[in-house]
Every structure is written in C-alpha cells, then in structure tokens.
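A single protein chain has been removed from this complex, and every other one stays in its place.
Entry: chain A
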Amino acid sequence: MTKDRDVTLTVPAQAQFVDLVRLTLYGIASKMRFTFEEIEDMKVAVSEACNNAVLHAYGGEDGQIEIQFVVGVEELTITVRDNGMSFTAADTKESPSLHGKSIDEIQSGGLGLYLMQALMDRVEVHHNGGTAVVLTKKRMSTEESA
C-alpha cells in the first residue's frame, strides 16, 4: 500500500531562498534514487519556476511561494505555487532557444520556460488566483521493480 508521501515547503518569494528549494529537492530526489543528472535537471527547472514567482508574482510586495513535492512510485511531481498576480501573456510568451539565430537576434531573457520544458517530462502552468507550475520528472527505471 502506498501512503501519502508529500512534502510541502513554503519560502518567502525572494531570490535568496531559491537555493533552499534546490537543497530540499536534492534531498527528496536522492531518496527516490534519481540519477545525478536527473536531479540536476530538476534543480534547474524548479529554480526557474521559483524565479518566475520571485520576479513576477508579487510586484515587489511580500509574498510566499509554496513548493509541493509529490513522491510517486516512478515519478516526482513538483508544484510551485504563488498567490500573486498571474503572468500576463507577455510574461509567458518567452522566446524560444537561441538555436539557429544570429548574434544580433539573440535576447538575454525568456529562457526559463524553455528550460523547464526541455528538462522535465511534463510542464503545466495553471492560473487560478495566482500561478501554479506543475513539473513532473519520471525516474528512468534501470531495473524491473521487484
């Protein structure tokens, strides 16, 4: 029988707390026996989701970010939620990668969502009195589970 194994962390929506989220993720993902590379992927993706909340959610006012880790049998789902202003269309219309562009065309910024999508198996963004970014990573199973 699987029991509820969720972990929830709440941090102030400030840049100096994002590394705390990374450390927590590292602990949980290690317990789940994700590979080093998979953990690195998730660290970047989760940080990008937190960065978005830090930068856009509360318009300079105090606010919090809630990060919920749902530990599944074969996957980890991380929800990064804020109660601030939802991103406008302009915020979420991030530029895609730099591939095939010239030096004059490349832009500094807007790679966050691109990285999340590239690094995770599934990315969902919900707007409902705030923003929730749901990131899912499947564990590469190298052996049949007994």
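Note that in this section a contact is a pair of C-beta atoms (placed from the backbone, for glycine too) under 8 Å apart; a residue touches a chain by one contact, two chains touch by 3 or more; residues count from 1.
Operating definition for what follows: contacts and distances are computed from a predicted model.
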item: Per UniProt record, name of the chain withheld from view ["Anti-sigma factor antagonist", "Tricarboxylic transport membrane protein", "ABC transporter permease" or "NADH-quinone oxidoreductase subunit M"]; value: "Anti-sigma factor antagonist"
item: Selected residue (touches chain absent from view) among A:D6, A:D19, A:E74 or A:E124; value: A:D19
item: Touching residues on chain A - with respect to the absent chain; value: 15-20, 22-23, 37, 40, 43-44, 47-48, 51, 54-55, 97-101, 103, 106-112, 114-115, 118-119
